[in-house]
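Complex shown without one protein chain; remaining protein chains in place.
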Amino acid sequence: MKHSSGILSFCVFMLLIVLSADARLAAPSSAPRAPARTPSFEDVKILVVYYSLTGKTEKMAEAVAEGAREVPGVVVLTKRVEDVTKEDLPATDGIVLGSPVYYANMAGPMKSFIDGWGLRFNVYLGDKVGGAFATGGERTGGKQHVVVSLILAMMNNGMIIVGPTHRQGNVRFGTFGVSAQTAPPDAGIGESELSEARKPGMRVASVARRLKPGADEK
Amino acid sequence: MKHSSGILSFCVFMLLIVLSADARLAAPSSAPRAPARTPSFEDVKILVVYYSLTGKTEKMAEAVAEGAREVPGVVVLTKRVEDVTKEDLPATDGIVLGSPVYYANMAGPMKSFIDGWGLRFNVYLGDKVGGAFATGGERTGGKQHVVVSLILAMMNNGMIIVGPTHRQGNVRFGTFGVSAQTAPPDAGIGESELSEARKPGMRVASVARRLKPGADEK
Amino acid sequence: MKHSSGILSFCVFMLLIVLSADARLAAPSSAPRAPARTPSFEDVKILVVYYSLTGKTEKMAEAVAEGAREVPGVVVLTKRVEDVTKEDLPATDGIVLGSPVYYANMAGPMKSFIDGWGLRFNVYLGDKVGGAFATGGERTGGKQHVVVSLILAMMNNGMIIVGPTHRQGNVRFGTFGVSAQTAPPDAGIGESELSEARKPGMRVASVARRLKPGADEK
Partner (left out) sequence: MKHSSGILSFCVFMLLIVLSADARLAAPSSAPRAPARTPSFEDVKILVVYYSLTGKTEKMAEAVAEGAREVPGVVVLTKRVEDVTKEDLPATDGIVLGSPVYYANMAGPMKSFIDGWGLRFNVYLGDKVGGAFATGGERTGGKQHVVVSLILAMMNNGMIIVGPTHRQGNVRFGTFGVSAQTAPPDAGIGESELSEARKPGMRVASVARRLKPGADEK
């Protein structure tokens, strides 16, 4: 359960944030950075994990992290899929996964990371909150199948799933995730895509905060 | 069963409608019935909606409802898809949808019901908790595609999604829903299937209870 | 099997083409129309079936039909989902289905049409060639889930499935279907979308032609 991580893994989490060169606690350096603060027990911790070869999915991951940080009391850790450690997973309250499309599914390294939940990390992610995003060059190449696949993987480890929500005039609705087209006719990752990517970050963080005992009272 | 609740529960239902603007209670008469109690504003309300031609999906729906009622402070309304009214949807805290497989997807009447969220009911289900189940005669006929399709529909209306969780020895895990094989080589809907069906009911009710302000303090 | 349709249903097919006001044999009136010819036994017959409320999916369906007609020896029938008759289905060699996204899945009338394969038409579509397309306003609203759902439905009736194929420089690849975004940031159905829509029409027709005995010898 989410409380089982305890002080030890929390300290590891802190250390990671403070020391690790791979860990990215905050906004990309070009973005305005939130004032440094010391995470506390009650902080809601969101982990954004992505695979990226060309940097497009990484840009989206950073926007997801930005969205999560907009929720008060939330700290965000953004990691490449190969950098995630055994300690990162139990310490988190919410996880957002992102991958490019390779043959209508997530990239192999993301799939191997997920398999590692059982094979390497032996971790149960029950009641943590999850969301997903994908990038791809083709209009019908499988971006949405990537999002669905990431959702199903998280559900099979007991997670609670949310997508971003939207408002158009008086109409409110949701989507099951975010997918960005990275090749023509779309112009690639621009402000429109980044703005969409902030939403699942915000939603995952917000629902994780509501579900975390003690987090609402701050 | 929809008709099995009988006059008593119908009166209770009427009372609910008359007395409480929001609360709705029902329990199938054949199931062990919880001692009568007056629903209050803080009750967590779960709606189980299903389509059933042969009665198999209806049996599963009743087991889902049983599972939900095992969570303290939860009242459950079970309805055939064609009986759901505009008032049922906003009043609920959690929804579990179930359908047989027709050509690898939910039955047409379930799809038309879902389309009605926008076209007839004009309802936003944001932050309500959802789960799904399916029945089908074939091993690879699409039961899981039905479950995924129901999940995605609920996410596109802003819902939060959970599947059942399981424990085998020391291993804990989840699944994205429940699917029951209703034809050989499987023996049809038996205690094994019904026991599985109780789980998403319990999980949806339990997460809805955690998310409902005021519901935990009782 | 595909040969079982026989002379009678072929004549019905001919009659439909010649007499029916609902049948649309050829290009939309604004497009250059192929010279009239009398279909023969060896003609490969492609049926394009769509649901459209606003006309966007209809535009795509017409482009699919245009693509199919580019294959020699192919005749195309384009029909709204509610206009398809029992005779249309066995008489065809290939079927392309298209629907807008409603709550991350095909529109209810398309699902009811598909259910009708068993419930109303009692038709086996074994070895006919199928393809699918979708339209939708949201980037991650479920267009691809519609395409996958249409594919799985056709496979569950015994059909052979193909998507369009593409060439970019020296690289050749396929996609599992076509999906068109019909709202901003995309500009709606333009030449780019229509050009994509022609491809599955061409591919379904081309593979259906290869599979039809006698069709290659012309």
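We just call them A, B and C in the order they show up, numbering each chain from 1.
Here is the rule we go by: a residue touches a chain if its C-beta (ideal position, glycine included) is under 8 Å from a C-beta of that chain, and two chains touch if they have at least 3 such contacts.
Not measured: the values here are computed from a predicted model.
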Options A:Ala134, A:Met155 or A:Val204, residue touching the unrepresented chain: A:Met155
Which residue of A:Gly142, A:Gly163, A:Gly177 or A:Gly201 touches the chain not shown here: A:Gly142
Interface with the unshown chain - residue positions in chain C: 124, 126-127, 148, 151-152, 155-163, 165, 171-176, 207, 210-211
Positions on chain A where the hidden chain makes contact: 102-108, 111-112, 114-115, 117-118, 141-142, 145, 148-149, 152-153, 155-157
Sites on chain B contacted by the missing partner chain, in the whole complex: 104, 138-145, 147-148, 163, 175-181, 185-186, 192, 196
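One rule holds in what follows: only the chains that are shown with their structure count from here on.
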Same-site or different-site touching of chain A by its copy chain B, using the half cut: same
Rotation, 0 to 180 degrees and nearest 5, that superposes chain A on copy chain C via CA atoms: 180
Distance between the centres, which are taken as Cα means, of chain C and chain B, whole angstrom: 36
Rounded Å distance, chain A centre to chain C centre (Cα mean): 39
In chain A, residues with contacts to at least two other chains: 148, 163, 175-176
